[in-house]
Each structure stands twice: as structure tokens, then as C-alpha cells.
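Of the protein chains in this complex, all but one are displayed in their positions.
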Amino acid sequence: MSVTPEPPPTTAPTKAPNPPEEPSGAGLFSLILRRQSIVVILVALLGSALIGAALIRYQGVSPWYAYQTIFKEALLVDGGLTRTLLKTAPLILTGLAVVIPLRVGLFNIGGQGQFVISAAVAGVTAYAARGAGFGALIIGLLVGVLVGAMWASIAALLKTWRGVHEVITTIMLNNIAAGIIWWMVTTGPGAFKNTSQIPMTGPIDKAAWMPTIAGIPLGFVIAAALAILCGWMLSRTTMGFRFDTVGKNKFAAGYAGIPINRVILLSMVLAGGLAGLAGAMEVHGVMHHFEPAIGGTLGFDGITIALLARSNPIWTIPAAFLVGILRTGAAGLQFATGIAPEIVDLILAITLLLVSIPVLGRWIFRSRADKVQAAATSWGN
Amino acid sequence: MAAWIQRNKFSVILGVVVLVLAYIYYFSDKTTALSMYRYAWTYAVPLVLCALVGVIGERSGVVNIGIEGQLLVSAFAGFFGAAYSGSLIVGILSGVGCGLILGGFLAWTTVKWRMDQIIAGVVLNIVATGITSFYYKPGQLLPALMPHWSIPGLSSIPLIGEVFFKGTGVIALIAIIAVFGIHFGLFKTTWGLRTRAIGEYPSAADTAGINVITMRLVNVTLAGALAGLAGVFLSMDSTSSFERGMSAGRGFLALAIMIFGAWRPLRAAAAALFFGFVTAAASQLQADQVINVPPQLVGTLPYVLTLVVLAVAAGRVRAPGAVGQPFVKEGK
């Protein structure tokens, strides 16, 4: 009986420490073939930069000048890099808040809500704990993590208990969170009367601010360390194996005795905790009080970052840094050219679009493999 | 007819009870009742239209998470189309056109390119937010108000006529026609039989000689027109302005309504009216000082209601069998 020729492995195993031999051959081309996923990302980024350039041109501004301004503002001007890293820190965390559930097969669109509600509660708590000095920082961060985890677990419980799809529930929870935080700072427990027209909570003690050491914000260090820790957890531990198994084949996971519901809940609790930490860090490290606009679109940017990072926690660091550059630089762009900072929303949306279209990889490599698909999500179960 | 009533006994009884209660309240307090009912219907119109978009998509096997984005872009295009051109017609057409284009985008990426349907929809929403917030210009006005008419005869029916046919705009009327038309189409015509087949068991439809890919493309794209109408209704009919993020999660409420309505247009419309009524009742109670809840929290009511409704409905209703799965023909 003859053996049918085995097709070559289509996916490189991620678990084994010594990966099997990759396509041999020297030169740039084989390198490109081996790193298809990165090439696709780079092409997507280039594509969105070009489209963005066209849009800027259409606004009557030289795209070259605009991009220069963004990068100069974000990296080169005095304190620019610090500001960018400060912006990057919560983005890494909201990116992780999408990545981790994605590995389990859940699409957490609720980073925004988890972020703002944690920030609000942390802000109120830290204000109440003023006088506790450094302790207020610890309390604020812990409260942020807990509130975020609890908020996200609502969606997880609805999923495991009633089978409600997490995309709808997390979006609804975002809207509910928005209502609650507005109430908190207008007529609710967090309202703080001051001269400005913006409803906000009271300022926290300077002792509870998150420090910046030698131009590097502590928040960034924490976020990057957590990203590496998450990467290690997913690739090297039994918990990570459980996560991936549920995400890749839920039925086999059940067959193998993995408690699927507990894994789903845990992934969302982790995600919520990370987004909540981001919220608390934004209060302690940037605003030093809470106001509803604190979130901006940090939570939603997490989605773009997660897909740019191909749901790999470690890659969220550069992805978040890139988004951080754009966000930080956008303010300078508006000052220099008058282009609204929402241009970044548009450019990021286009990036997301290009990154997530599976055919991009197929066009470049003429392969039929849908490797680019970042996650398999299911509807209604 | 008798058989139909027999089959839908529960719905018929519930419908009659609700209608009787509605009339009792109407005759006891005409002004308040009418204003509440009208508020409910105005609130429900975009939800009904969007729920129909969801029903058509999912009955064909495509999850449309991007309704929210379709709604937002259409509201934007409708309002600014009308404001810049000075013509309401141009506004309506550009709103509907954008609904179609985004529907086509979703259809093409998910059906042709087999992109994950959830991811495609979420991407569409983010793109919609990006476009509408960047190109938004404050201070624009509509050239005129949308015309409202009363349908002679129908509008003099107490309650029903007064709510649905008195001083009503064209989009609200289309919504009524669309509910009945699509319900009829789905269950009584060849198109409906085939649509249900491609959403339930596409390979069976394929082997019966039906072109699954084309049919999904056409259905999802054309359904976008309804989302377009809903968007136009938001920015040009129920209000006369466009705000950033004005869709406010309605696209997702519509999906919940679709599930609550068991993927059937008539039931979905009833569910949308229920949502509208609860919202109307809450703001009425708020205004009457019966309940004392901060307005920000009352505003979250539809979202809380959605979570409750989904938790209750899930497990009781059955989604179309192939929803969310791309149709792959081997060896083609």
C-alpha cells in the first residue's frame, strides 16, 4: 500500500520549544515566506499610511509634513517620548484585554466599558482615600482591577450561563457603563464641585500619583511586564494550553476534560482586570482625577492593537506603541495644520480593515490558506 | 386562518391581551397614552428596520454585527447629503446608498472572502465611527423638515390609526410595509424558501441547484437599504441633526430584538414596539416624578433591557443552523 504524500505542515506549532525545520533556502524570499504574517501586517500598515496620506492631501496638507509632525511631536520634542509611553501603557493593557479572550474564542468589545467604569470607581476611591499617601495608589489600582474584572465577568456569565453572545453583551455593558459614570460625576457619589464646566471627581493626592522614572512612566513598565507575563502564560503553562484548546476546538476541549465555562470566565476576568488596571493607571498616572472623557477611545483601540498583534500578547507592545505615537502626535498635527485629531481614528480604522481582511495574505502569497484569520468566533453558543 | 391561529395560539392570545390593555389605557387617558404610544413607535421605527436587516442576514446565514455602523454612516450621509445639496431626496438617497454600500462590503468580505463575520462587523463599526467623526462638521442644518402626512381613512382609527397613520413620515410607513412584506416573503415565496435553506443548510441548497454565494451576497447587500432608511430616519425624521455616535447602540439592540423575535419579522416588530414602550413608560414615569432615578441611569434602560431579554430568550429560540459559517465549496 503506497503512502499518500503528506501535505507540508500548514501551521507552525507554537508550543514546541524547538520548532521543526522551516522551509529551507536562503535569501530574502524564503525569509518573507517564513514570516508571512509579519509581512501581511507591514503591508497593511503601509497601505493604511498611503490611504491616510491621500486623505491628508485631500485636506490640503502635505502628507509628508503631516507624518513628520506626528512623529516629531510623539518622539522627538522634549517630553514627547514620555507622553507617548504614557499613552502606550493603557493601550497595551486594553490590547491584552482583547487578546486573551480572543485566544479562548471570545471577542471582547467591552474593553472601553471595563476601562471607564474602573477608572471612575478607582478615581472616587482614591479621592476618598486621600491622606493615605502611597497607599491610595495601591488601593486605587486594586479597585480598578477588581471593578474591571467584575464588569467583564457579567458578559462571561451571560455567555456561559445563558449562551448570550459576548459581542452584544459587552457593547451593551459599554453603554451602561457610560451612563453610570456620567451619573457618578454629575449627581452621583463622585461629583466634585469645582470651577470648570466639566463634571469630574476630586483630585487625588500627589503621593498617590504614578511616578515617571528617568522619563519612563511606571505604568508603561507595568504594562509591558504584564504583556510579557501573559505571553509566557499562554505559550508555556497548562493554563495557556487550556485557553488555546478552548479557542481552537471547544468540543475537543470538552472531550479532554477542560472546564470550558471556567476558562471562559477566567479569560474575561483577566481581560477585565487588565482593562480596569489601565483605567486606574490613567487616573493615577495621567489625569489625577476622573472625568468621563478619560477613556477617549482607548478601549476600542485595543481591538485594533489586538488584531495588529495577531493575538500575541508580546506583539501588543509595539502595536500599542505605534497607536500611541499616532494618538500623541495627532495633537501636534492639529496645532500645526488644523487637521482634526480624528484623522487618527480614520487611519486606525483603515489599518484594522486591512489587517483583518484575510485575502490580503492570499493576494501577496497566492496561497489559499486563511492564516490571517485571527480568531474563530461563534454565534449564539 | 383557523390553522394559523391554532399554530400561533400563544402569540395571538398575547397580542389580543396587549391590544386590549393598550385600548383600555387609551380610553382612560387619551393624551398621555397617545404621546407615549407615538414616542414608542418613533423609538421603534429604526429598531424595526435594523432588526429586519438582521433577520434577512441571519436567515441567509450571515451574522450582521455591522448594522450599527451602517446605521451611523447612513444617518451621517443622509443628513449631510441633504444639508449640502439642499434637497431632502438627495439626502435620503445618499443615506440609503451608503447602507447598500456597507451591506455590500460586509457581504463581500464575509461571503466571498470568508472573513470571520463577527470580526468583519466589528471592523465595519469602527470604520463607520472613524469616517463619521473625522468628516463631521458642526452647525449644519437640514434644508427642510421631512414631510409628514395623515393617511385618509386609516388615520381616523382610534389608537392604531392615530399612532401609525396620522402625521407619519414615509420611512415609518415603509417600515410597516417592510415588516409585513418580508414576513410574507420569507415564509410564502420561493425567495423565502431558498433564503431559509441557505441559512439553515447551505449545502442542501447548493445540491438543489441554488447559488448560495450569489444569494447571500444579494440578500445581505439589499438588506443594507433598510439600515440606510433607519439611519436617515434617525438624523432627518425623528430628529433634524446629526451627532457623533448618534446610533447609540441601536444596531445591537436590533440584534437582540431579532433574537427575541425568534428571527421572524412580525415577532421582531412586536419586540421592537415593546422596547419602545418600555422606554416611553420609563421617561413618562420620570417626568411624572413617580420614580426618582437619575436621567443618566434611565438612559441605560434599553441596554439593560437588552441584556435581560437576551438572557431570557437565549436557549428558548433557535438560530438558523448555518449562521456565522462561511459556505465553502470544495475543489472550486
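Going by the order they are written in, the chains are A and B; count residues from 1 in each one.
As a convention for this text, a contact is a pair of C-beta atoms (placed from the backbone, for glycine too) under 8 Å apart; a residue touches a chain by one contact, two chains touch by 3 or more.
In this text, contacts and distances are computed from a predicted model.
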Name per UniProt, for the chain absent here [options: "DNA-directed DNA polymerase", "Acyl-CoA dehydrogenase", "Putative carbohydrate ABC transporter (ATP-binding protein)" or "Activator of (R)-2-hydroxyglutaryl-CoA dehydratase"]: "Putative carbohydrate ABC transporter (ATP-binding protein)"
For the chain that's not shown, point to the residue among B:A205, B:V220 or B:L301 touching it. B:A205
Pick out which of B:A22, B:M36, B:A83 or B:A197 touches the chain that's been left out of the picture. B:A197
Residue-wise, where is chain A in contact with the chain that is not depicted? 1-13, 15-20, 236-239, 241, 244-245, 248-249, 251-259
In the full complex, which bits of chain B touch the chain not displayed? Write them out. 188-190, 192-194, 196-197, 200-201, 203-211, 318, 321, 329-332
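Keep in mind that, in the parts below, only the chains that are shown with their structure count from here on.
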I'd like the Å distance between the centres of chain A and chain B, where a centre is the mean of that chain's Cα atoms. 31
Which residues, counting only chain B, touch chain A once they are in their complex? 63, 65, 68, 109, 113-123, 126-127, 129-131, 133-134, 136, 248-249, 252, 255-256, 259, 294, 296-297, 299-300, 303-304, 306-307, 310-311, 314-315, 319, 323-324
Any idea which chain A residues touch chain B in the complex? 107, 109, 154, 158, 161-164, 167-169, 171-176, 178-180, 182-183, 186-188, 300, 303-304, 307, 340, 342-343, 345-350, 352-353, 356-359, 370, 373-380
